[in-house]
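Here you go, one structure.
Complex shown without one protein chain; remaining protein chains in place.
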Amino acid sequence: MHIDLLLSLIEVAATIAFALSGLIEATRKRMDIIGVLSVTFVSAFGGGTLRDVLLDRRPLFWVQHQEYVWLVLAMTLVAPLLLRAARHEIGDKLMEFADALGLGLFTISGASIALSAGMPPVIAILMGSLTAVFGGVSRDVLCNEIPKVFHDHRPYTMCTFIGCGIFLGLRELQLAPQLSTILGIVSITGLRLLALAQHWHIPPWPPEKR
Amino acid sequence: MHIDLLLSLIEVAATIAFALSGLIEATRKRMDIIGVLSVTFVSAFGGGTLRDVLLDRRPLFWVQHQEYVWLVLAMTLVAPLLLRAARHEIGDKLMEFADALGLGLFTISGASIALSAGMPPVIAILMGSLTAVFGGVSRDVLCNEIPKVFHDHRPYTMCTFIGCGIFLGLRELQLAPQLSTILGIVSITGLRLLALAQHWHIPPWPPEKR
Partner (left out) sequence: MHIDLLLSLIEVAATIAFALSGLIEATRKRMDIIGVLSVTFVSAFGGGTLRDVLLDRRPLFWVQHQEYVWLVLAMTLVAPLLLRAARHEIGDKLMEFADALGLGLFTISGASIALSAGMPPVIAILMGSLTAVFGGVSRDVLCNEIPKVFHDHRPYTMCTFIGCGIFLGLRELQLAPQLSTILGIVSITGLRLLALAQHWHIPPWPPEKR
């Protein structure tokens, strides 16, 4: 399979996952349909838009792929009704999983695009993380909550750094691009889900004096 | 009248309207003159700047039209003294009207610019709305208030979608550009003022179960 097609599939799946996390949070805040659409839109496209602006890529990916805009619009109209039919307990787990999937997918997609634009490894890692994290940060800001990623002491951005490092290392080892892409995504999503399941915490920095 | 001249006139009037809405809110917060200038500046230029960055247009419109910067500076120096002389009750109605006018003007101006840049209709609607709404969102964020547009359940962005749809529809019908522009603006500003006068509300999405 050609690597560009793989990247496109990654982008679609990541868009759905992040849109869903925004949609769930917005409906919980009892926003109107435009508010839900706005938060869903920003959650899905915020990180990728910032990446495209910083790398000076035009057209923006949601301009080039108008179908994403229609997808988000359709999700806004249909998904809240489907979610309401589901049990409420499912909500939290579903949102955590969608978020972890989006984290892995957006990070590796962002890092790959940065590499294609000729960026060195350290910038590719930053662009990957930023692509994944900025959508969620914008979502929380629009919902008037402190961005979770900065204050919950749970591994989140840390997972993107580690998984992105694995992805770049595998590329250096001349692994097939598809395989290193898949392994990068799996390591980030897996790390995040493992961290949540095991209740891992990152201590404050610097650590307390003894 | 040439359509470019019309668009320039729209931009001047929209800049004044949005600057005024920012200026009124900043003086209510008892900011210093630099704070008032900053909020006025961001209210007037925030939406258009985001539009220009997303469409990769340079120079930015306030760089190309330096006179707008001087206009906002002059307004910051003079308008608070004039407003203080006026009755306080006028303030609320004046701000609502200025805001509704800016909403219509910026939406159609933003959508027109997006069309000129070769964007398809759905992107033009998004760019138009974003041009109109992002200035106000930034204004509220700088004044440490939740953006009204996301939580007051009043039609605001909804008006830009409908009016922008009318504008694009009239263009499809080969109406003279000036006429479709004017009708687009009037429909947005009119819808917004009507919604305020009639106390229309948009319910939460999804609607409550019965």
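Should a chain be cited, it is by its letter among A and B, assigned in written order, with residues numbered from 1 in that chain.
One rule holds in what follows: a residue touches a chain if its C-beta (ideal position, glycine included) is under 8 Å from a C-beta of that chain, and two chains touch if they have at least 3 such contacts.
Predicted model, so just to flag it, every value in this text is computed and none were measured.
Undergrad: Identify the residues of chain A touching the omitted chain, counting contacts across the whole complex.
TA: The list for chain A reads 53-56, 119-120, 122-123, 126, 146-147, 149-151, 153, 156-158, 161, 202-206, 209.
Undergrad: In the full complex, which residues of chain B touch the absent chain?
TA: 27, 29-36, 38-39, 49, 53, 56, 58, 60, 63, 66, 69-70, 76, 80-81, 84, 142, 144
Quick note on the criterion: only the chains that are shown with their structure count from here on.
Undergrad: Hey, how far is the Cα centre of chain A from the one of chain B, in Å?
TA: Centre-to-centre distance between chain A and chain B: 31 Å.
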